[in-house]
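Got a structure for you, questions after.
Here the complex is missing one protein chain, while the rest keep their positions.
This part shows subunit A:
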Amino acid sequence: MAATAQSMRGFEHLEGLPEAVFKRLYQQPATALAIFRRMLPNLGKTFVMAMLFNPDPIPISSLEAWVHPNKNSLKEEAFAKLRQLHLVTERQGTFALDPTFKVELKKALTGGGPPGCFGLPCDTDDKKKVDVSFLDKYATEQWESILHFMVGNEVPSSRRPSEGVVRLLLHGKLMEKARSSQETIITQLGFSFLLQEVNSQVWTLLLLYLDMAEQLRMDPVDILHFLFLLGSLELGQDYDMKSLTPTQKGMLEDLRDYGIVYQRKSSSRRFYPTRLATALTSEVRALSSPATTMRNAISQSDENGFLIVETNYRMYAYTNSPLQIAVLNLFARLISRFPNLVTARITRESIRLAINKGITAEQIIDYMTANAHPQLRKNTPILPPTVVDQIRLWQIEGERMKATHGYLFKEFTSNSEFNAVCKYANDIGVLVWADKPKMMLFVSKHEQIADYIRKRVQSNK
């Protein structure tokens, strides 16, 4: 499930934000709800809800007593996430929800927020109202034009992506200026971007946008608020710009270029979110349906898939779309081309080239599965297992060694201390390696471990 990993990346990025940013993020009901929904593990959500309407802080011991003793690791994972997102404050053995977050999530649940905190619908009817199918078509066209531009297809000038989009692609190193000419060409990062699922592509671009906006001195919190707000809007409803901040109004123009929102004119005061926007904060499974819709919409000419893969590694693609051919060319050796058919072959070389470009085997397999021809779909599993296994094997040929960034703890004073820390690290799931005789352990994250050791020392005094 590489697609899962990638669409989650958007939220992992957020985890690294400093505490002050989080405190400000929680000031909007829509953001509080989106963060609650997307970033917490199930047990974490349960804890938050148990504390939400409780006026007093809850003793940690009572939360611990609530959980089955054999599910300790899940509990520690939930606690760790709550601390990491600065959702709880710990005082004298009790947990209290962050006051701002508490208030705003309550507002989200009870509907007591300020008007427009979940978008302000226009109070007058649009004379030229657009429907959902129009919005889908618009979003698809806009998004597709960016993808076409990236693979260097000839696109009519009217559908060429705007300067802002090009700047963003260059900034994110998805494309770069060729040395010899003024033309922009796609990079390896760009190739792996192309193979992602639409929703993860959107998040990738938006995070790049966030990154670039910080350089332009735009307020990242404002931007994130708006993105989370977009995720909670209703498809096909027109919204008023009145409730937006100036930064957000500026963003609208860029988002319109990506096809995330629709505005008839830039001077218009109403905007429509498209499916790309409303899927922003949905979780992976819910997203698979809009994403499939989008994918189907993107490959409209052959909405049932076009790819046939045989056990002898030959591929037949019933397509004439330059975009799809370019994508195929990423991981297969093209052999011949006919008006409606391309034949290709998956070889060790072609896969290794793709992997060197930063594309993973899972991405390739997901792409082939998603675009499988109806004829191929009759089989279970859809793709021939030999091909799938071989692609994976080709990938792990190159993975003889794996580097993990982390921290080494050593020179423990006693064996019991070492064992306790070791157990704790294992419980919260950060332990990578431990050597008992040498009393050393290696962890991927150190903050909580340090906290834990400090607490132990204090309690021993």
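Criterion: a residue touches a chain if its C-beta (ideal position, glycine included) is under 8 Å from a C-beta of that chain, and two chains touch if they have at least 3 such contacts; residues count from 1.
Following the convention adopted for this analysis, contacts and distances are computed from a predicted model.
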Hidden chain of the complex, named as in its UniProt record, picked from "General transcription and DNA repair factor IIH subunit TFB4", "Glutamyl-tRNA(Gln) amidotransferase subunit B, mitochondrial", "Ribosomal RNA-processing protein 7" or "RBR-type E3 ubiquitin transferase": "General transcription and DNA repair factor IIH subunit TFB4"
Contact residue for the chain not shown (choose from A:137, A:314 or A:392): A:392
Omitted-chain contact residue, chosen from A:57, A:116 or A:322: A:116
Interface with the undisplayed chain - residues on subunit A: 1, 4, 29-30, 33, 36-37, 42-43, 45-46, 49-50, 52-54, 65-68, 71, 74-75, 107-121, 123, 232-234, 281-283, 285-286, 288-289, 292, 392-393, 395-396, 400
